[in-house]
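The complex appears here minus one protein chain, its other protein chains still in place.
Labels for the chains are A, B and C, by order of writing; each one numbers its residues from 1.
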Amino acid sequence: MKSLRFIVSRMLQSVPVLFGVSIVTFLLMIATPGDPIRLLVGVRASEETIALIRDRYGLDDPILSQYFTYLGNLLQGDLGASLRFKVPVSDLVGQFYPVTLFLVVYSIILILPPVVVLSVWSAKRPNGLADQVIRVLGVMGLAIPVFWMALLLARFFGVTLGWFPVSGFGDTFIEHLHHLFLPALSTAIWVIPILTRNLRSALLDEMNRDYVLAGMSKGLGEAQVFRTHVFPNSVLPTLNLFAVIVAYLLGGSVIVETVYAVPGMGKLMVDSILARDYFVVQGATLVFALTTIVVMLAVDLISGLIDPRINT
Amino acid sequence: MNPLLSVRNLTVRFGETTAVDDVSFDLPRGGALGIVGESGSGKSVTCRALMKLLPSVAKIDGAITFDGDDILGASEAKLNTLRGKRIAMIFQSPASHLDPLMRIGDQVAETLRKHTDLKGRAIQDEVLRLLDVVRIPDVQRCARAYPHELSGGMKQRAMIAGALACKPDLLLADEPTTALDATVQKSVLDLLAELRRTQGLSMIFVSHDLGAVARVCDDVLVMRKSKLVETGKIRDVIENPQHEYTQMLIASHPDRLRLHKPQDVARAAPLFEVKGVQIRYGGGSILDSLMGREGGFVAVKGASFSVQRGEALGIVGESGSGKTTLARSLVGLVKTAKGEILYEGSPAEPTGRNRAAYLRDVQLVYQHPYEALSPRICIRDAIGEPLRRHKLCSPKDIPAKVADLMQQVDLAPELGDRLPAQLSGGQCQRVAIARALAMDPRVLIADEVTSALDVTLQAQVMDLLIRLQKERGLTMIFISHDLAVIRRLCNSVIVMRQGEIVEAGPTADVFDSPTQDYTRTLIDAIPRLDAAPA
Amino acid sequence: MLNSRRLACATIVAASIASGVMAQDVVRIASPNKVTVLDPIASAAAGNIEAFGQLYARLLRRDTSGALQPALAESWTVSKDGLTYTFELHDAKFSDGTDITAQDVAFSLNRVAKDEASSYPAAFVPVKAFTAIDDDTVELTLEYPSAPMLSYMEIFNAGIVSMDDVQARGDEAFLTTPVSSGPFMVEVWKPNDRLILKANPYYWREGYPKVAGAELIEISDDNTRGSMIMAGEIDANRGVPFAQVDEMNANDGVTVPLEPSTLIYEIMPNHAVAPFDNINVRKAAAMALHREAMVKAMTLGKAVVANSTLPNALTYYAADVAAPSYDPAAARALLEAEGALGAEVTLMVTPQFEQAATLLKAQWDAAGFKTSVERVDPGLWWDRLTKGEYQVTVNWWYNETEDPDLAVRWAVCGTCGNKSYYTNYNNEEVNAMVEAALREQDDTKRSAIYGEIQRISTEELAQIPLYYPPFANAYSTRIKGLTLTPSLQWTLEEAEFVE
Partner (left out) sequence: MKMSPMFLWGAGLVALWGVIALAAPMLATHDPYAIDFEALLQAPSAQHFFGTDNVGRDTFSRVIYGARLALYIGILGVIAPMLIGMAIGLTAGYFGGWVDSIAMRVVDVAVPFPFFVLVLSIVAVLGPGIENYFIALALVGWVGYARLARAEAIVLRSSEFVMAARTMGFSHPYILFRHVLPNALSPVVVYMMTDVTLVILFGAALGFLGMGVAPPAAEWGVMISEGQIYISTAWWISFFPGLAMVLIGVGFALMGDGLAKMLRIER
């Protein structure tokens, strides 16, 4: 009940946020030079044709009225239609969003186990050999350009060894797993270090807490104290960072999706920006924003479950 | 019959520093031994060494034999069969020694799960029984509660319950009552004493407070600078201490401090007049105003009192009684919702236009010595800051002025370049006082200035304050939960409870013939050296 | 062992992409060009052009050798004055099983020629009307003769659509599954991802297409397409970077035949703004460039250095004209003479021309220009270009037919709608010759006129020609018969898998 009210209030709060997001995006798109119609009808079309079609799309109306038309439709749940494909933006989102979502979730699944293992490992003996190695490797993973690493992985695992597809999404669940392995891996390579570093320091902090001593004094032994007390307490700070990263992945999968030709939101976004397909960019951004808000909310709820002091 | 525990030439080193130096003692079955000393004296380390609960960097020499088992030689596995089962431990500040994410019940149960073959339901029942043993009301609720939902006293009881779970032979109590209010402290001490009798516990009780030790123990060790300075029957030690440190320790116990006679004050127009002040936290939200209620939580309810020039007023009360809030309202840290504060007859505006001027007259000294000083500013600058900011003297005179202030509060000049973190608690408290004095105030409000300090330091700081009051004719308001301190320093006293002033009057009257039961319990709770063991 | 794995993996992919159909009978083509609309008159963007051909049959078609062949029209006659064409239609059906009638043909072609939204009517400007004489006879009447008119019956937007359907569904008709007359019909269109085609059972040409379906997959990144074909995930890769041609060829199972194209890469000075409004500055800019070396660097010697403003694959291409050759000293002298030494020029390029930009800047600066490179995305590029808000830029273009008519209208004609590829080159004489050449029926005379056009426009450097590249597409050895015709049409219907 209490948490239900929490959810509702948060959702209400998110309305003005989404409103703000829509304004910013709209202004950005309006400010972007370049004519969608020119890109649509192609090189050879004459000025007259272009002007005619611009008019058909109402692209020459005053900006404000354009925005209000857009907002009006938005309030009725209508994200508008793509300038390029003339199909509803919601259809496009429906087509590309699941892929990105799958990719992100997949990446998370690949990311979490190593993060836990590595951070625990290096926290056991701070500044020990393992710790140093893990940290340096981490920094490298962080500093290698994703698209570069991705390309190498594709050529090696995809072409040389032929173990994994280098593109696409597949149709069945198994195929999804198979196709998205390399993209997810490429993502994991730079996300793991960030989370590991964070969780490690959290673990180190928690290991010096008084309740650890108390636990030891009960004869629980290090292993159990770590398992039942230290770890749960360390997860909290990492969880928040995790939320930020997930949010980032949703929008930042552009590169990986490009290199592995994954038909996901990132690709849709970039293509739409390049093609000045205003309504798609707006719609997609709104969906992103909404997802992020939901993720943040979810994380807050989870932390609420873990930590009774946070009241959700 | 050989002792339950015998310690021979125990020495603990952390790298260069020796934390415990050649300590030996025995504990007979059913005996209770107190270890007394100030922070850094090595008493806690000794206590933890008994369980071999020291970080791996610690080098431990000597021998500890518990019921025939060699502790220091034992393997972790072996130790873990002793820890919690036969030797249990309770700590200072239960708040931090309980896992905030785990229900009280489960934390008590941990020991049972580890050391007994009890299962599910049986464990539940046992937990409830234990919680009941330590006098926790409404055990059902408490077992399901999380630490932050319980008061400090309840937490400590819960921790004790956990320690008792496996009927240990030896209970190690490390400052178990220090963080608690006087009344709570008393009740916990009584509980321990009782458990000793009923459960036949042997006990080692570590504390900085002889009075507390006297309530529970027969024998006492006095430690100082990691060395054992005196041992003996507690009575004897208290009656005629041999070592001069012990003597000082006893002399500086609030109970033994000579009552200084506060200068009596002219019954003139009061310097401070507080009229029906009400203070509220939170509230005032749109929702509240819509529902036409005040909302929020009321910390101080209609407090009225007055302070004469040169008077020393004491405000006592347990944590949460609103005494600190009240004090802060006097310097504008919290806004008053109702009522008014008159300073020299005219309304004081601690938050208003000429607050700077007002605050030059009225200064507040805070409770936690370390936290009250900006961590990255060396203390010379810290003391000079008000001078510089308020241009109280020409820039070139500042060093001299600062040196003078430091000397006034007995701070060695060479400390000037240190950061607060590099000073002791007592020194920090002096810095804070010096900084307040830099404003050359007429009123000094001291908020629990002594409670975070060791007894000897407490005494020194109190002396300092008394001296300053004499020299500068300061008007003082002391906030403290320690009645002994108040009794010693103040002409008159106000007793607060849950935001209300329940009793007020000249110190002597209030202490000798309290009209309120609450006041009486507070007074009874003052740890006394001569009190008979509970 | 590895190979078997690779194979297994490939089949999974194939199966997955081909959605149910057996992998071996669906051709998968990855192209950087996007399919954005399915209405043949709505766009002249490369990606769409490549798709239109598969969906809409034309009256004529080109065989793999590039020769014009009868298609929906099994025969035709042209009147003496060249003003009237009469086409006899083949019995043929749309993908919905309805007959393709003369009415459909007239309707479709009139749309291209006359509809105000027709994106590229240039070829059909002379058209008076297409009229259906009877169910299988279409008559085309012209305002004035147009020599190449017959070949225009094959270009991408001359495809035949179903009149009934379009009139019934309006714009809707082309949204997802248009009625098709070509070898293939739309199975699923996933906008911004792929166009999945399946064989049109009613296609007029017996036994074609030979494959069950095709997928046009849009992949923007060169390397990704490269990885895909080498990993066997696609059968054709549209546009292999010259740098990777040899590498691909070396890879077993992949070949990169360099196929003839009507492409030309060129530097486009803006004739309307300083300094390139000055013929001598343009000359200097040309002379500053070691074009042979540049072409070698940019195409690793896989392309021919261009000498004319027109593609070398066109009929009447003039091999004898030439842009001024490399002479930086002379270039500097020329600039000095014009007082243009140290002239600041901004070179606007899209990402694909980074290398070119580097080379141009280096050489121009050496000759006394002050070049700054401005990198813009294609969207901005087109905007600036068409608005004429640039000094100089680099790009390519191609011509739909071997006949130069459309080419000259596009590239060097100031009055044909595109301001000489928006370079604002405008020479009355040339403009006049463009019209004359169209009307001229005599082959040798036309040849002479086009030669003259090329001589003048090259001399005046309407654009500075760089090179004539071949198409470099990679094909899997699993298929044969698949090529890209100069008019950007895949010969998908001819393609088949080798056992």
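Note that contacts are C-beta pairs under 8 Å (C-beta built on N, C-alpha and C of every residue); 3 or more make two chains touch, one makes a residue touch a chain.
Owing to the predicted nature of the structure, the values given are computational and were not obtained by experimental measurement.
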Touch partners, limited to displayed chains, of the chain removed from view: A, B, C
Full-complex contact with the absent chain, from B:Ala32, B:Val331, B:Ala446 or B:Ala484: B:Val331
Touch with the omitted chain, as defined above, among A:Ala51, A:Leu71, A:Val139 or A:Leu305: A:Val139
Options B:Val12, B:Ala109, B:Val188 or B:Met439, residue touching the unrepresented chain: B:Met439
Touch with the omitted chain, as defined above, among B:Glu194, B:Glu385, B:Asp440 or B:Asp509: B:Glu385
Residue of C:Arg375, C:Arg439, C:Arg455 or C:Lys480 touching the missing chain in the full complex: C:Arg375
For subunit A, residues in touch with the removed chain: 13, 16-17, 20-21, 24-25, 28-29, 31-34, 135-136, 139-140, 142-148, 151-152, 155, 194, 197, 201, 247-248, 250-252, 254-255, 258, 266, 269-270, 273-274, 281, 284-285, 288-293, 296
Sites on subunit B contacted by the missing partner chain, in the whole complex: 328, 331-333, 355-356, 359-360, 363-364, 366-368, 370-377, 385-386, 389-390, 419, 421, 432, 435, 439
Chain not shown, touching residues in subunit C: 222-223, 226, 241, 243-244, 246-247, 290, 293-294, 296-297, 350-352, 354-355, 357-359, 361-363, 373-377, 379-380
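Convention: only the chains that are shown with their structure count from here on.
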Centre-most chain [mean C-alpha coordinates]: A
Geometric centre distance via CA averages, subunit B-subunit A, whole Å: 49
Rounded Å distance between subunit A and subunit C, as computed from the means of their C-alpha atoms: 38
Centroid distance [mean C-alpha coordinates] between subunit C and subunit B, Å: 86
Multi-partner residues of subunit B (at least 2 other chains): none
Subunit A residues touching subunit B - in the complex, by the definition given at the top: 209-211, 213-222, 224, 228-229, 232-233, 306-309
Residues of subunit B that touch subunit A when the two form their complex: 48, 51, 53, 76-77, 79-85, 88-89, 91, 93, 96-102, 110-111, 114-115, 146, 148-149, 159, 162, 172
Touching residues (chain side subunit C, partner subunit A) in the complex: 2-3, 5-6, 9-10, 12-13, 16-17, 19, 30, 34, 36-37, 42-46, 48, 116-120, 122, 171, 175-176, 190-194, 217, 219-221, 223-224, 227-228, 230-233, 377-380, 382-384, 386, 397, 410, 417-418
